[in-house]
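Our next item is chain A:
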Amino acid sequence: MRIRSTLTASATLGAVAVLTAGCLSDGGGGGGGNDNTSTTIEVMYAFAGGQEAGFKDEVNAWAKDNDIKIDFVQTGNFNQLINTRVQGNDAPDVALFPQPGIMKDLASRDLLADLSGVVDQGDLDKMVQGVLETGQVEGTQYAVPMSINVKSIVFYPKAAAEAAGLTQPPQTLDELMALTDKIAATGTTPWCFGIESEAATGWPATDWVENLMVSNYGADVYNQWVNHDIPFNDPRVLDVLNQIDQLLLADGRTNGGRQSIASNNFNTAANPMFDPTPGCYMYRQGNFVAQEGGFPEEVRANLDETVGVFPMPGKTAEEKPVLGGGDLAGIFSKNNKSAQKLVQFLASADFGAQSYGATGNWISPRTDFDVSLYPNQTEASIAKIAYESTAFVFDGSDQMPGEVGSGSFWRDMTAWISGQEDAKTALDNIESSWPS
Partner candidate 1 sequence: MIKVLNALIAVLGGVAGAIVVYYLLNKLAELLPGRWEDRIKPYLYLLPALAAIGLYLIYPTIQTFVYSFANAQGTAFVGFSNFTDLLASKNFQNTLFNTLLWILVAPAGTIVIGLLIATLADRLRPGGEKLAKTLIFLPLAIGAVSAGAVWKFVYATNPPTQNQIGLLNGIWTGLGGDPVNWLQISTFRLNSFMLMVILLWIQAGFAMVLLSAAIKGVPTETLEAARLDGAGEGAIFFRIVIPQIRTTLITVFITVLIGVLKTFDIVYVMTNGNFNTNIIAVDFFNQLFTNNNFGYAAAIVVMLLIVMIPVLVFQVRQFRAEEAAR
Partner candidate 2 sequence: MAAITYEHATVQYPGAERPSVNALDLDIADGEFLVLVGPSGCGKSTSLRALAGLEAVSEGSIRIGDKDVTHLPPKERDIAMVFQNYALYPHMTVADNMGFALKISGMKKDEMRTRVEEAAKILDLTEYLDRKPKALSGGQRQRVAMGRAIVRNPQAFLMDEPLSNLDAKLRVQTRTEIAALQRRLGVTTVYVTHDQVEAMTMGDRVCVLKDGYLMQVDTPRNLYDRPDNVFVAGFIGSPAMNLLDVDLDQDGARVGDRSLPLPRGTLSVLAGESARTATLGFRPEAVKLVPEGEGFPFEVVVVEELGSDAYAYGTMHTSRSSAGDKLLTIRVDARNVPMKGETVHLRIDPNEAHVFSSETGRRISGDGAAVGGGATRVAQA
């Protein structure tokens, strides 16, 4: 009886398996764009908090003047949601892509509008160099930048750092190394460094690697590396890791030492800079660390007096590459005039001039944006770092496949920094995790 029922069960299971065996996914194809032509348009984006509030204020004021009604859709899980909605024939009219990868994928499937005729190409020259290109597929503009963030910034406590020998911002990587040695020689630790970020632990380390990749080898090699045209474990990357080792991981270079990095939260890692006797003097991080949630309240209240910034230097004094990111505006409803108008506005020098720029939560990608509109000197300096850059590259881990960009890259950097893997093993592991 038992045998019989087992047989029956397995036969049934087998039959069902055979029936469903063909049911594999069709690879995410299908779905479509959007044929909405009304003046009510939907905008989807990933940013939140103050950045979102400022955005809504600015856009709403503009929309009112232009008789356009805008539905704002914020999602923390942009990439997944946009795919789902495209598959479900429910794409928003305008999407502000936080990373170029998925935008390029959708554009190459002909789901996004060609913006060549929508925005004035000549006017776009004013965009930060390199940012505009991230919105192109094979030379065609499918998305335009509407905000940037800058990660190649070194923050320092003004008075204390100057006393410790930081009188002139280093112009080259060698000078940065020399400065590091100089501060370390006095018995204090030059750098603040922390890569703890809950489940995303490790990403601040990837920013360091990427920054030094572009600083050492320039935007082209950087982009080849990001696009896996050269292997992840290329010897040049190993050199970068060794550079980080000298700069940050060697004894006496980082506050708390190498072992503290993986458990030190990136948001608060810089706080010892502001102690009466600073625990460290330099912190490389994105501009957001100067916003709410980053530096201590009393530091932010007095930002310009307390905090100085200088850009991460390039190989030579002439090279000023910048690592950053930004949001790219693209259109799904190809024939929607309102959507086109909105994107034109977002790409123009007017966008942000009314209120958004003054919030301190947004940096314009346009070099002709009036930096005096930013709420403080520090933010203006940060914007200028981007505007004066010789090359602007997007955060590489954001563009790499998920397995790498938010998987093995984070993970193996964490393992390397905390001493569980040596540099070569870490890079080899990441390379082997790259999906074929």
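The criterion applied here is as follows: a residue touches a chain if its C-beta (ideal position, glycine included) is under 8 Å from a C-beta of that chain, and two chains touch if they have at least 3 such contacts; residues count from 1.
For anyone wondering why these and not others, all candidates are chains of the complex that A comes from, given by their letters.
Here the structure is a predicted model, which means the values were calculated and not measured.
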Looking at this complex, which candidate touches chain A: 1 or 2? 1
Candidate 1-touching residues of chain A, taken from the complex the two chains share: 13, 16-17, 20-21, 23-28, 198-202, 255-257, 259-260, 262-264, 271-272, 275, 279, 401-403, 406-407, 411, 414-415, 418, 420, 429, 435
